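Heads up, one of the protein chains got dropped from this complex, but the rest are sitting where they should.
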Amino acid sequence: MDERWQRGRAVADRLDPGQTERIVAGLAGIAPDMARHAIAFAFGDILGRPGLALRDRQIATIAALTALGTAGPQLRLHIKGGLAAGLSRDEIVEVILQMAVYAGFPAALEGLAAAREVLGEAPGEA
Amino acid sequence: MDERWQRGRAVADRLDPGQTERIVAGLAGIAPDMARHAIAFAFGDILGRPGLALRDRQIATIAALTALGTAGPQLRLHIKGGLAAGLSRDEIVEVILQMAVYAGFPAALEGLAAAREVLGEAPGEA
Amino acid sequence: MDERWQRGRAVADRLDPGQTERIVAGLAGIAPDMARHAIAFAFGDILGRPGLALRDRQIATIAALTALGTAGPQLRLHIKGGLAAGLSRDEIVEVILQMAVYAGFPAALEGLAAAREVLGEAPGEA
Amino acid sequence: MDERWQRGRAVADRLDPGQTERIVAGLAGIAPDMARHAIAFAFGDILGRPGLALRDRQIATIAALTALGTAGPQLRLHIKGGLAAGLSRDEIVEVILQMAVYAGFPAALEGLAAAREVLGEAPGEA
Amino acid sequence: MDERWQRGRAVADRLDPGQTERIVAGLAGIAPDMARHAIAFAFGDILGRPGLALRDRQIATIAALTALGTAGPQLRLHIKGGLAAGLSRDEIVEVILQMAVYAGFPAALEGLAAAREVLGEAPGEA
Partner (left out) sequence: MDERWQRGRAVADRLDPGQTERIVAGLAGIAPDMARHAIAFAFGDILGRPGLALRDRQIATIAALTALGTAGPQLRLHIKGGLAAGLSRDEIVEVILQMAVYAGFPAALEGLAAAREVLGEAPGEA
């Protein structure tokens, strides 16, 4: 396993400990090479680039996945990754809520439902 | 609670009695302010505007949500709201079916599946 | 030319006089059969269906094309068709503006720019 | 039932034996005419056209549905149809995986999850 | 003009001096009320919320508009706003480039073309 994989693995596991292994296992029976590309390219070549903090990258990803509205499981993983990268619960909620302006209320409401699943309900918020 | 909220509440509850309370409760634990914006802005400022009948606004919403294809729960709510605003079952089905032309057959077929869930099967149609 | 074509041609030309010929001419050099499908299927089989008034169908189409945001020329044609089907200038603007809620402000603003191109600026509105 | 229906029925049932009847039954209670359009227009007029092999048409459909990411049940049907039209398991997986480049990793990963459901895990691949 | 408008105006003009007046003028002839909603709701109620820095909000907006790929003029405005909110040229480019992973290479390449228009080519980068 080369340097791109090592850098990607470090990013993936920082965002969600054990994520690399879960991606490898999840794709093993259908498209094993895809795991390599997800780790080496997505996490290694792109998320691992200098020039933008990992915390800021998670803002961008959570915003994009909420706006696109087509990949719920990926959004939930990146909400979890956002916490690991240093975003607060409130910051993540703000990013998703803001998508009401740029992608419409239904996109934001679906994103908030995903956030509630991952983050749970805040004590005292209700 | 101000005038924007009151106007929005009236529209939301006309489309689905008790909707305002359900929106408030649903968002309480994750983003309570979002309920205010959904009621005061979406239902109050926009759906409550004069210049287009509420029935016609539901046509627009059902069409858009079917075409986007990214927010099933919201589509089902607005199909219900369409009935409350005066659309017939047949008119709602026509709006969704028409999306085959503008957003493709899969979008229309997913929309019709949502419609069947909300409207049930018509007696004698099968 | 059969009955589906005749019905489609009547709808297409009611929405925009001469539209059938323009569609045929526009596609002649690249995909001539597509003109047949646009007229016979889209305008004949679907827009020509009973069960929803042509005016209401134009609401659905303008809403969907604004929300999708991917087909400016088609949106402009259907704004024109909306007027021909009996929608007022104000009603068309309301449909597009409402998309701010369901597809976000950028989609609505692009749609309003298209509307301004087709409808012109209203005297006295500035 | 006319010639367009017969041609569409042959294509639909070649892609998935019994598909025509299932489409008719599935839409009977909500929009029975839609079944006619799905068979006569989508399968008959378009997928049944000469000029592109049915196998190649399934590549196009699987790619588009993976990229759009809005119609999981339709994607699963067309993955099945891809096998029936002569694509190998590997070719289908390659089409979906390639969408990582054109529609992003989340779209490709959701598509691969659909493929695993339909195609099962390959023996010895894990 | 009320408090929501004042707060929105401050945010809009901080992101792009004179933006409020340009929005009002741009919409005057087609949908004058939309300017109020863009300023009071989008900039005032949402972008003006505490809980997430304006710089971070611009990351989310640039990411979402690049990923959606449907509103070039709005993307260009928000790239400009990103600079005003404290993002560096490099950080903006990183956000857009990252969208290759989440929305595909074409979306990222179109976004980079918009960035080049707004930011110009960096001296010495070629």
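Points worth noting:
By written order: A, B, C, D and E. Residues from 1 in each chain.
One rule holds for everything that comes next: a contact is a pair of C-beta atoms (placed from the backbone, for glycine too) under 8 Å apart; a residue touches a chain by one contact, two chains touch by 3 or more.
Bear in mind the structure is a predicted one, so any value in this text is a computation, not a measurement.
For the omitted chain, the shown partners it touches in the full complex are A, B, C, D, E.
Checked against the full complex, the one of D:10, D:24, D:64 or D:122 touching the unshown chain is D:64.
Contact between chain D and the unshown chain involves residues 41-42, 46-47, 49, 51-52, 56-57, 59-68, 90-91, 93-95, 97-103.
Mapped onto chain B, the footprint of the missing chain covers residues 67, 99-107.
Although one chain is not drawn, its touching partners on chain C can still be listed: residues 25, 27-34, 37-38, 42, 65, 68, 70-71, 73-74.
Here is the rule we go by: only the chains that are shown with their structure count from here on.
Taking the mean of each chain's C-alpha atoms as its centre, the chain lying closest to the overall protein C-alpha centroid is B.
With chains reduced to the mean position of their C-alpha atoms, the one farthest from chain E is D. Each chain gets a centre from the mean of its Cα atoms; for chain A and chain C, those two points are 39 Å apart. Per-chain CA centroids place chain A at a distance of 30 Å from chain D.
In chain D, the residues that touch at least two other chains are 33, 37, 68, 70, 100, 104-107.
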